[in-house]
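Next up is a structure, given as structure tokens.
Note that this complex is displayed minus one protein chain, with the remaining chains in position.
We just call them A, B, C, D and E in the order they show up, numbering each chain from 1.
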Amino acid sequence: MQRLPKLASLAVEDSGWGYFLCTYKELRAGRSGSEFLFLSLQDATAQVVAKVMADVSRYKDEFEAGEFVRVEGRGSVYNGQVQLKLSAIRRVNPEQDRREGFREEDCVLSAPRPIDEMWAELQEHLRGVRNDHIRVLLNRIVSDHEAELRVWPAAQQIHHAYRGGFLEHLTKMAEVGRFVANAYGADWDPVLAGIVLHDIGKLQELAYDGGTGSYTRDGNLVGHIALGIVMVREAVHGIAGFPDDLRAHIEHLIASHHGVREHGSPVEPKTVEAFILASIDELDARLNQVRKAIAEDASDGDFTAWHKRLGRVLYKGS
Amino acid sequence: MQRLPKLASLAVEDSGWGYFLCTYKELRAGRSGSEFLFLSLQDATAQVVAKVMADVSRYKDEFEAGEFVRVEGRGSVYNGQVQLKLSAIRRVNPEQDRREGFREEDCVLSAPRPIDEMWAELQEHLRGVRNDHIRVLLNRIVSDHEAELRVWPAAQQIHHAYRGGFLEHLTKMAEVGRFVANAYGADWDPVLAGIVLHDIGKLQELAYDGGTGSYTRDGNLVGHIALGIVMVREAVHGIAGFPDDLRAHIEHLIASHHGVREHGSPVEPKTVEAFILASIDELDARLNQVRKAIAEDASDGDFTAWHKRLGRVLYKGS
Amino acid sequence: MQRLPKLASLAVEDSGWGYFLCTYKELRAGRSGSEFLFLSLQDATAQVVAKVMADVSRYKDEFEAGEFVRVEGRGSVYNGQVQLKLSAIRRVNPEQDRREGFREEDCVLSAPRPIDEMWAELQEHLRGVRNDHIRVLLNRIVSDHEAELRVWPAAQQIHHAYRGGFLEHLTKMAEVGRFVANAYGADWDPVLAGIVLHDIGKLQELAYDGGTGSYTRDGNLVGHIALGIVMVREAVHGIAGFPDDLRAHIEHLIASHHGVREHGSPVEPKTVEAFILASIDELDARLNQVRKAIAEDASDGDFTAWHKRLGRVLYKGS
Amino acid sequence: MQRLPKLASLAVEDSGWGYFLCTYKELRAGRSGSEFLFLSLQDATAQVVAKVMADVSRYKDEFEAGEFVRVEGRGSVYNGQVQLKLSAIRRVNPEQDRREGFREEDCVLSAPRPIDEMWAELQEHLRGVRNDHIRVLLNRIVSDHEAELRVWPAAQQIHHAYRGGFLEHLTKMAEVGRFVANAYGADWDPVLAGIVLHDIGKLQELAYDGGTGSYTRDGNLVGHIALGIVMVREAVHGIAGFPDDLRAHIEHLIASHHGVREHGSPVEPKTVEAFILASIDELDARLNQVRKAIAEDASDGDFTAWHKRLGRVLYKGS
Amino acid sequence: MQRLPKLASLAVEDSGWGYFLCTYKELRAGRSGSEFLFLSLQDATAQVVAKVMADVSRYKDEFEAGEFVRVEGRGSVYNGQVQLKLSAIRRVNPEQDRREGFREEDCVLSAPRPIDEMWAELQEHLRGVRNDHIRVLLNRIVSDHEAELRVWPAAQQIHHAYRGGFLEHLTKMAEVGRFVANAYGADWDPVLAGIVLHDIGKLQELAYDGGTGSYTRDGNLVGHIALGIVMVREAVHGIAGFPDDLRAHIEHLIASHHGVREHGSPVEPKTVEAFILASIDELDARLNQVRKAIAEDASDGDFTAWHKRLGRVLYKGS
Partner (left out) sequence: MQRLPKLASLAVEDSGWGYFLCTYKELRAGRSGSEFLFLSLQDATAQVVAKVMADVSRYKDEFEAGEFVRVEGRGSVYNGQVQLKLSAIRRVNPEQDRREGFREEDCVLSAPRPIDEMWAELQEHLRGVRNDHIRVLLNRIVSDHEAELRVWPAAQQIHHAYRGGFLEHLTKMAEVGRFVANAYGADWDPVLAGIVLHDIGKLQELAYDGGTGSYTRDGNLVGHIALGIVMVREAVHGIAGFPDDLRAHIEHLIASHHGVREHGSPVEPKTVEAFILASIDELDARLNQVRKAIAEDASDGDFTAWHKRLGRVLYKGS
């Protein structure tokens, strides 16, 4: 039996075995009254629906949602979407399965670019900062949180909600922001500081265990904007001679990055840099949502099904 | 010549001399083409319009807006409001005028209750805190900012915009809040912490020189909610063993005290205590506005003129 | 077999018999295809889910939703919530069961305080009214509707939606309102009138048969605000010499008690008393909702599940 | 000297004398420093600006705003609008001037159709009511308020704000409403009741002394919607056997006629008749505003100046 | 076996055979675990639920949703609504069934008035246009699209969503609009042009195959307002001497007919005619929705169930 391909390229004719993360598991009753297991499996490239139709009683206690699993099965099509029909499933036994090639990071939905490459790009941006205070500040915060910044998602579910999504969001915003700041004669160093730090409070707002994020107590009660400002303030206190107007500007970039109060910013943009940051943040998040909705849409025709959060259908092209 | 009464009780038949703060000064042209000085004067009890109609050229450079002045004049009525018609005005000469009884605090519009009395009441509240961590925290922040907390206004202009207004706002909220918290079985200590600290960031948001407040750089760029959370976080760091859930709750009270995101709260109330704080804060500010609008209204009839900010007229009673 | 405890203190290890109101009944198919009865049972203290898993065909026609029932069963836990597993159920036979201690009011979800105690408190408030006209008016309306005011809920479902909820809402508002009115130098008598009468139109807006309320024709077509004003106007006509400005103020309190037009008030608060009434009404309703959501939440962790109407999660504490 | 024409047809070349109502009077200083009187004068057909440039000191105390005046003057043009330049002005001496043809109603801005004609049309509508209860109700209320209904304006300033405007609004709505109700198979009698009664509370909301309206205490505190419902309820009590569902429907029509809660309706339309009433009421008010704005616009070109309340310019045609 | 009556008059006691359009088909599992077919069937007069409970495996592949079917069955009642219980069902065999009286148009939910009658009425309106340019324009566009205008629905689902609904919407608006335009002295010819053309872009916005409409690429990407303006502009180009201000006014009527920008009008009404058009369009659509909701409501009592789109219940009358 051969190994199944990456889920992003799974086809009906594929069959074999593979390692995945099971993110959802439910025992359902079919039309005929018989039970089956309804599952969501993911690897680094995509998430698919999987079903166990036979020997349900044998497999149903072999694993839980949230665990890595080894499955055997074949592709099938339902409502136009490719799914997996499983003939066997069990939880991963790390010791044993690692010898067969199991690696956690291969089984978690991930940003399309390799993390090391994005990380190197972020470091390159940090090296390019001309203002000494900003460079020290960013290096300190980024290195203090390297572990999280490398693998966290950017949000719980709306956009970039996968491994490395936070880093992907930062690097894409830095790529775009540098050009835009330059085009408008804005000060690039604070814009980059805003990009790197605008969501830094999310490291305290969310808890991420390698699967999906959930809100922490501080996340629910204080929110990532105020949490981020506190983090910056504390870091600034450790840097001798950090200019107070610069500190205020960076905190302003964090405070105003949602653009309007209705979206949770306690103050609204008041500098060219803050307008740019709020604009590119929203565009990057929005386009990530749009791309995902188009990619996952299973409907026929040129348009996606109704997208509730965006309040519209999207054009998939002719 | 006798001394003029307090402005709150000024009548048409009064005449004499007095010390005031001049908060506004403009050289205007009358219908006949002749110039006169249009002024706003205040003492601790009220603010009135004053005019210099004669010898304008002699007096117009004798003082500036923002200075304390000594005036001579008499009451007059214009559009139903009592004003002062001045026959003489000059800036205060502190050394000399202090001997005549000039005191700065008598000339600045002030809360109706004596500051020492309100301050004692606040201290009484602090002594009553049962939770040791909260008591230490409040005592530390309050004593660190005693000078400002005693005399600052609560806002630049909307409500409690006079000397001691901040303290009046806190003590009235504490009086009401204690009863309400008790009535609803809420935890009083955190509610009191929310009352004392919800606007503490205004000490950095506004600059107050004894006259009117103005926004600081941090006030415009970061806003008093995030500033207050930073102040609390820093104070908490200095208190050994401060429980983290308590810290989060207090920061939540500050973050959510405007009640809804549209009014600048990055998060909305999620505890009974936070709902109570937002409710009594809004009621206290609103009633202060309403009382002021009714007191200052010069229109005839049972209702005030249209109040733009409140979007309605108010009933003065029959 | 012993009697089951009050539902508010039901535990997994309890078993026995009891009388309850069945408010919901549905025949459901389980995963295995077998049928079971899914029920909601309530007594004065709480409402719980109950299930009949065995002998379904025997019990399913023994009672209907809306009837009082006698059950036998034991506690069980499902998704973290205590439920009842029933081994027997039948409708109450009033004659016979009353001898065993059945009382309707014990089986209907009720305000936590005894009704007689709340009623006495309301009467105490009415006796304290100093304005003769207001006292006569309130006594007349309250005594005319004693039967409803003692047992009705305050709303169909949003807040205080249980037996005695209307009275609980009034007495709590009176307790808080008296303090707040005094603190702000407001006129207590009209505030009390507003508290007692603001929702009086609900007696015509809703129909309540001891179970849940439903909207009447007048409730849907005219609404409780206009209905209440009509009731007050008619009562005032029967009181010689009732001052017209007082009548207008009381009608204003009713008309404006939702605070803003968007929430159905045709006019907005224009007096200190009206601002206070709208504020304490909203706070009391909101806190009742919040307490209920926290009490009923079955999710793990420090926060409730998403509360759709409030648009947020709530903090249950750590 | 000949008599001036009606103001609606005043032209630059006209000169002579006339009687008018002076609705505004202000002593202004011109660019050269000299004073002049700036006035608004109206007769039944229009309102114009008038100025007294010469002998100001002689005329300025000869009359007050709100009085009927006798003027002499000639047409002039300012910013494209025809105005009156006055050479003489004095208050009317009723005894003497009546002999010269002065009549109050000729000097007050009025609906374009004669009041008697509109009144007859309204009576015709009332006679056509088939439902006995509605006919009795409408006849009773209309005859009780004939004096006001004949001459009042429909609003203080937004639409139909002139003598007879209320009646014009009712008769036009009845004309249109009858056709629309018939076209949609709606029940005409209740629609007519809604038309006649929807604003009946304005007779208590506004005070009208023949000039402009002002809000009464009841108008500000209770509002015309609740006031109208009370009036209807009281009238219905005096009619034996008035069906309760009919009463509820008529009160619903009044309660919901602003269409949405944001505009002050405590309930929203729930019957075909209520939807029709709200629609034709808004259209009639809106078109009256639009016609007025176009008629009074003094700007060049095809479009009016910016209309603040409507939030747009209006097309005057090419 | 006799033929079933029209669905609008179907009663429980009816039984027999008939031709219908099946618009929905789903295989469902009953409580007992057995399967049944849940269907929606329509004829010209109404749409009803139908079920096949027996011989499901025999009938389930005999037809698909979207096909015309021949059924045998009898009336039954479920939750207060009349349904059809089918004993047999198969797809129509056009050749054979036409001989038995099958006609497509009899089986598609249709406007209550005969299409030929509405078409004649529209033609009558067109003949009455006095402005030559408008008459030519309307005749050209209407005759170019006669096929669609006769049978299309007016919308995908909100209002007039049935065969002939577009034409019904136009003719009813023309009937009402002519009266209203005349009552307000508006120019009828452009109002009629607005009525006929305001939704003309829907012919490109929607695709209609005789069943329900769906959005086209142009409908989703450009929208019927801009599409309609383009259609008018192109038609105008083909008419020599069409006055440009008239063209602009007609395009304005199309552009502004949703009344406010929030509803998708890029400009808001700026002429009396445009205000009238937007008003009668909204009223006609709204009343069609209201009538439908009342007609289809299956709940007991005087009010419909909650209508989600309208955000209210509706009064069905007592």
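Going forward, a residue touches a chain if its C-beta (ideal position, glycine included) is under 8 Å from a C-beta of that chain, and two chains touch if they have at least 3 such contacts.
All values derive from a computational prediction rather than experimental measurement.
*Asks:* Based on the whole assembly, the unshown chain contacts which displayed chains?
*Replies:* Every shown chain touched by the left-out chain: A, B, D, E.
*Asks:* Of the residues listed, A:58, A:103 or A:312, which one is in contact with the missing chain?
*Replies:* From the options A:58, A:103 or A:312, the contact with the absent chain belongs to A:312.
*Asks:* From the list E:60, E:85, E:140 or E:217, which touches the chain that is not on show?
*Replies:* E:217
*Asks:* Who touches the missing chain here, E:83, E:110, E:265 or E:279?
*Replies:* Per the contact definition at the top, the residue touching the missing chain is E:265.
*Asks:* Can you work out which residue in E:51, E:70, E:202 or E:252 touches the chain that's missing from view?
*Replies:* E:252
*Asks:* Over the whole complex, note the residues of chain B touching the chain we left out.
*Replies:* 27-29, 33, 35, 215, 217, 220-221
*Asks:* Which residue numbers on chain A touch the omitted chain?
*Replies:* Residues 172, 175-176, 179-180, 183-184, 245, 249, 252, 268, 270-272, 275-276, 279, 282-283, 286-287, 290-291, 303, 311-315, 317-318 of chain A touch the chain absent from view.
*Asks:* Residues on chain E that touch the omitted chain in the whole complex?
*Replies:* Against the missing chain, chain E presents residues 217-218, 220-223, 225-226, 229-230, 233-234, 245, 248-249, 251-252, 255, 261-267, 270.
Everything that follows uses one rule, which is that only the chains that are shown with their structure count from here on.
*Asks:* What is the set of chains touching both chain D and chain E?
*Replies:* Shared contacts of chain D and chain E: C.
*Asks:* If you tally the C-beta contacts, which comes out ahead, B-C or B-D?
*Replies:* By number of C-beta pairs in contact, B-C is the larger.
*Asks:* Measuring from the mean C-alpha position of chain A to the mean C-alpha position of chain D, what distance in angstrom results?
*Replies:* Spacing between the chain centres: roughly 62 Å.
*Asks:* Measure off the straight-line distance from the CA centroid of chain A to the CA centroid of chain E, and report it in whole Å.
*Replies:* Those two chain centres are 45 Å apart.
*Asks:* Going by the touch rule set out above, which residues of chain C reach two or more other chains?
*Replies:* In chain C, residues 29, 33, 217, 220-221, 245, 249, 252, 270, 303, 313, 315, 318 touch at least two other chains, as defined above.
*Asks:* Which chains touch which?
*Replies:* Going through each pair of chains, those in contact are A-B, A-C, A-E, B-C, B-D, C-D, C-E, D-E.
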